[in-house]
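Written out below as structure tokens is the structure these notes cover.
Shown here: the complex without one of its protein chains, the others still in place.
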Amino acid sequence: MAIVLGPNQYGKAENRVVRIYRETPRHEIRDVNVSTSLRGDFSAAHLVGDQAAVLPTDTQKNTVYAYAKEKGLGAIEAYALTLGRHFVDDIGPVEGARIEVDEYFWDRIEVHGRPHDHSFVRRGQEVRTTIVTVEGEREWVVSGLKDLVVLKSTGSEFRGFLTDRYTTLRETSDRIMATSLVARWRYRNTDVDWDATYAGIRAVLLARFAEVHSLALQQTLWEMGKAVLEGFDPVAEIKLSAPNKHHFLVDLAPFGLENPGEVFHADDRPYGLIQASVIREDTADDADDPALAWYTVPAFA
Amino acid sequence: MAIVLGPNQYGKAENRVVRIYRETPRHEIRDVNVSTSLRGDFSAAHLVGDQAAVLPTDTQKNTVYAYAKEKGLGAIEAYALTLGRHFVDDIGPVEGARIEVDEYFWDRIEVHGRPHDHSFVRRGQEVRTTIVTVEGEREWVVSGLKDLVVLKSTGSEFRGFLTDRYTTLRETSDRIMATSLVARWRYRNTDVDWDATYAGIRAVLLARFAEVHSLALQQTLWEMGKAVLEGFDPVAEIKLSAPNKHHFLVDLAPFGLENPGEVFHADDRPYGLIQASVIREDTADDADDPALAWYTVPAFA
Amino acid sequence: MAIVLGPNQYGKAENRVVRIYRETPRHEIRDVNVSTSLRGDFSAAHLVGDQAAVLPTDTQKNTVYAYAKEKGLGAIEAYALTLGRHFVDDIGPVEGARIEVDEYFWDRIEVHGRPHDHSFVRRGQEVRTTIVTVEGEREWVVSGLKDLVVLKSTGSEFRGFLTDRYTTLRETSDRIMATSLVARWRYRNTDVDWDATYAGIRAVLLARFAEVHSLALQQTLWEMGKAVLEGFDPVAEIKLSAPNKHHFLVDLAPFGLENPGEVFHADDRPYGLIQASVIREDTADDADDPALAWYTVPAFA
Partner (left out) sequence: MAIVLGPNQYGKAENRVVRIYRETPRHEIRDVNVSTSLRGDFSAAHLVGDQAAVLPTDTQKNTVYAYAKEKGLGAIEAYALTLGRHFVDDIGPVEGARIEVDEYFWDRIEVHGRPHDHSFVRRGQEVRTTIVTVEGEREWVVSGLKDLVVLKSTGSEFRGFLTDRYTTLRETSDRIMATSLVARWRYRNTDVDWDATYAGIRAVLLARFAEVHSLALQQTLWEMGKAVLEGFDPVAEIKLSAPNKHHFLVDLAPFGLENPGEVFHADDRPYGLIQASVIREDTADDADDPALAWYTVPAFA
């Protein structure tokens, strides 16, 4: 039986675009990392090295930078949709485009108590993300955040779990819970106030993390995801991936010291990894759609 | 309409196991990074915080280490299959398991021209990988490698490509081509000589990279993938992901110097990213199977 | 001539201590990374493998954790001084100790507009640092910060520079200036309000970065350092190391677009690296003191 070319895509990854809006003395900044991938019939490039249908990745890079001026760079979802639509509509051989954008945040530097007009300091480690897919007439937007590092110093238990002959863990009714959250939520459509919705979802995720008395990280993730779907109608589903960054209570008894939840060792590896999705019942089927799998997760790991 | 729990999994990531075989003075070493994920009906843990069906990730970690002794740690595929089968067969609520193993290689240190019995030096940056999924009676093995950094100082062209108004790239008939290869191949079954097949596929990938006069990175990937399928019957499909690590010829003309392919700047970002799969025609349908999407790529990006 | 043991030290690096203060429902958190190094006559350990004078690095680790409870973990300088003094005074063979502490900051999560009692989110990328050295009766404290990422979107020039036959750079009177600042300042003594002084110096560094119209990064560093010495009497000298994180204006002319300081490419490497120290004239000699070289920079690069 024959050996044939399977799914494939190509593009320019990690274009580091910084866009300054300077119409007034009070500058605005958008700092993003843009990756493009194009799909279509690129068989000839693979099978015989014929590039006639291949728009160079260098051109994709140029377009990324040119569009930041020509079309503007506001909400990353809008920018990515514009880019993706361009590749699909304007470049003959391109049938689908996947545009991924990460955004880094900046705060204004405070000088004598007043935010400065054109000087900024990087805010947090958190990255806002979007993955936009355009295929023919269809469009999907999967936005999210990553590297949102949070910690609770109490209000977290882990008890009543299943045991087997390899179980040595003791139950605890009070532990540190910490994670570096990755969240990705899929929008039902593209008629969304992107920036406001992002800010709103982020606030809900943080609030639920804080408020839920956690019997397990699974429970916290579920409550966070559920609150997002309840509060934001445009969101069809949300996926949460949370490393359980273990903080082990240090045994100080050998030194004659008590340690009632005060001194911890923050360990690196291994870590628990809890991953859960929360969906609307009517979109549950969509979640099994191969097309969606293709669009919401990296096509190649 | 209701909000419900969607796909979920949990486990212990990045267990760093080092296994020494010391039956004779000439020690053997296996150095691996093991991540486990369990699937099943863990709704209660999410919805009401009930852990009765949850085998702790700490227990999964213990099992990873205990099995390195109890069952042995040879080829990572065999080890991962044994682990995955254990979780699915022996732990009631577990319906599926995903075991990912990375392996780091060591060479023996040469002392006076002879390989030492118990002293080693890390070989290369290359990592051998496997992702084993066990679900009920079924088993999938997707093995591969990553961080295999290769470079050709000639024998690579890029010409005749599609252009548009954003195209400024010039054609070239001689450039450096370099990449840090990620390859993942899916085995048809588990009746495989894992170590020998890994070594064989790696050699073929390197040889094709070297031998193919490249008209595009796409073509090189296709030739590499095709050679693997032709040479290794147990392989059903292969996915290749290759950053085009750009080496830009430096313009030395302002300094009165020629630069006929001699001095390059190795750039970091952006980089081209070329991804292609090569499949057997009869397994092409499988590649669109949602189950396979679930198993061959991370469930949560 | 004989081959002899030269300078040496040993310790436990990167102890990740998290200290929770939970006397009231409103918890406080200190999150630090502690590295210890001990000096003294450890010749026997090197020359003949005799460990009789060697306090294990494991014991140093235990002490780091025990002291977080026993002595408390407030300002990192005070904690490090206590640790260093202990090793030198209480452990016979130890003549000198170098304690390095990095601190990571957390903000309280806002829930319905109110800071939460025990839930936190990591603030910024900035790390507060201290290197404390205790030798016999003497003590040095060199504190600082690193990874403070700042950017000005205007107010930065670079003109009138020296040229030679390898110069191709054009002058600019308006560019982005960005850096990831490392600052280290040496205190004259240990009678300092550590936390308040840190906050004050950080504010001055940020304000000067924002306010100074920069003719060169050198000038900005000088102004930042001078302001710190002028404002903070306990500081004897300050060293600033600043990568010039280049933001290149993208040439959009080929696409018929102007780019008046709006679209930039943030490049990774190479980067300028500007390093300057600002000192009080009367301490200038100290800066050449070999002891200080030993204490203010890593003994081994």
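Just so it is clear, A, B and C label the chains in written order, and each chain counts residues from 1 on its own.
Heads up, the rule we're going with is that a contact is a pair of C-beta atoms (placed from the backbone, for glycine too) under 8 Å apart; a residue touches a chain by one contact, two chains touch by 3 or more.
Computed from a prediction, not measured in an experiment: that's the story for all the values here.
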- Query: Hey, which of B:A52, B:A66 or B:A199 is the one touching the hidden chain?
  - Reply: B:A66
- Message: Could you pull out which residues of chain C are in touch with the chain that's been left out?
- Response: 1-16, 35, 37, 42, 45-59, 61-63, 66, 90-93, 158-164, 166-169, 182, 184, 214-216, 218-219, 221-222, 226, 229-230, 237, 239, 241, 243-244, 269-282, 284, 287-290, 293-294, 296-301
- Item | Interface with the unshown chain - residue positions in chain A | 165-166, 168, 254-255, 268-269
- Note on the structure: Omitted-chain footprint on chain B covers residues 15-22, 27, 29, 31, 62, 65-66, 68-70, 106, 109-112, 116, 118-125, 148-155, 176, 203, 206-207, 209-211, 247, 250, 252, 254-255, 257-268
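Criterion: only the chains that are shown with their structure count from here on.
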- Message: So with touch defined the way it is at the top, what topology do the chains form here? Options are line, ring, star, complete, other.
- Response: complete
- Query: Taking mean CA positions as centres, which chain lies farthest from chain B?
  - Reply: C
- Between chain B and chain C, tell me the centre distance in angstrom, where each centre is the average of that chain's C-alpha atoms. 38
- Note on the structure: So, in whole Å, the Cα centroid of chain A is separated from that of chain C by 31
- Item | Mean-CA-position distance for chain B and chain A (Å) | 22
- Task: Spell out, as numbers or ranges, the residues of chain A touching 2 or more other chains.
- Result: 15-16, 62, 66
